[in-house]
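Below: one structure, written as structure tokens.
Let's turn to chain A:
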Amino acid sequence: MIQWLVFFLFSGIAVLSALGVVFLPNPIYVILALLSVLVSVAGLFFIAGAELVGAIQLLIYAVAVTVFYVFVLTAVPWEKAIKKDPFYRVEGLISFPLVLALYVEMVLVFLIGVSVSPKGQFRELITKFGNTEVVGAILFSKYFLAFELVSLVLLIGMIGAVIIGRKEAQTYEDHSS
Partner candidate 1 sequence: MDSVLAWLIITVIKILVILGIVLGIGAYLTLVERKVAAHIQRRPGPMVVGWHGLLQPLADGLKLLTKEDLFPRYGNRFLYNLALVLALVPATLVFAVVPFGPEFETFGIKVKPILTDVNVGLLLVFAFGSMAVFAIALAGWASNSKYALIGSMRKAGIVVSYEVVITFAVMGPIILAGTLSTYEIVQKQIEQKLWYIWLQPIAFVVYMFAVLAEMGRVPFDIQEAEAELVTGFTVEYGGMKFGLFPLVEWYVEGLSLSAIAVVLFLGGWSPINIPFLGFIDPLFFLGPLSPFVWFALKVTLLFLFILWLHWTLPRYRIDQITSTAWKVMLPLTFVNLVLTAVIAPLIWR
Partner candidate 2 sequence: MVKKVFEKPLSWLERILFLDFIRGLSITIRHAFRRTITTHYPYEKLTPPKRFRGFFGHKVVNGKEPQPAFDEWVERFKIKVEPGRSRCVVCMLCKRACPVPQLFEIEGEKLPDGRRRVSVFNMNMMLCTFCGFCVDACPVDCLFQSDIHETASYTRKDAVLNLELLERIGRDWQARREDEPDRIWIDDAQRQKLWYENDLKLPEVRR
């Protein structure tokens, strides 16, 4: 009973702030709405008993990722921040079908995942061993290949970032000399 109440509270906040992310004009408010979405989704995870996922959601998404948005946006002068007209109207229209396709794909994956998911198979394991251990065991046995591939992708991303950063430094030196 209490769980349902809290669930609806958090999901309501999440939906409202997601709408805010889309419709608010001020980028700072948009970031705050995004933060509220992420925190309330973390709350949903906590209610579902997935404490590890909830905590990681808080630590990675709500803090580490959003901080960088805030970091960049606080450097924007307030006069520019409250600009009312939407940017990139044409590009938005062009990209709309692609975004739609992406969403359709996400919905499909979600539905398929629901239909073939292990029906409460891990519930016993989680109560027996604890959240973190079960996630770790699954990650390093069944999904080991996917895990390693994702870490490779991250490594490539990091190398790319380093190269881009270096390039800027070099052009700056060339310019000054």
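Here is how the candidates were picked: all candidates are chains of the complex that A comes from, given by their letters.
We adopt the following convention: a contact is a pair of C-beta atoms (placed from the backbone, for glycine too) under 8 Å apart; a residue touches a chain by one contact, two chains touch by 3 or more; residues count from 1.
All values reported here derive from a predicted model rather than from experimental measurement.
Every candidate listed (1 or 2) is part of this complex; the one in touch with chain A, counting any copy, is 1. Here chain A touches candidate 1 in the complex through residues 28, 32, 35, 51-52, 54-56, 58-59, 62-64, 66-68, 70-71, 73-75, 78, 130-132, going by the rule given at the top.
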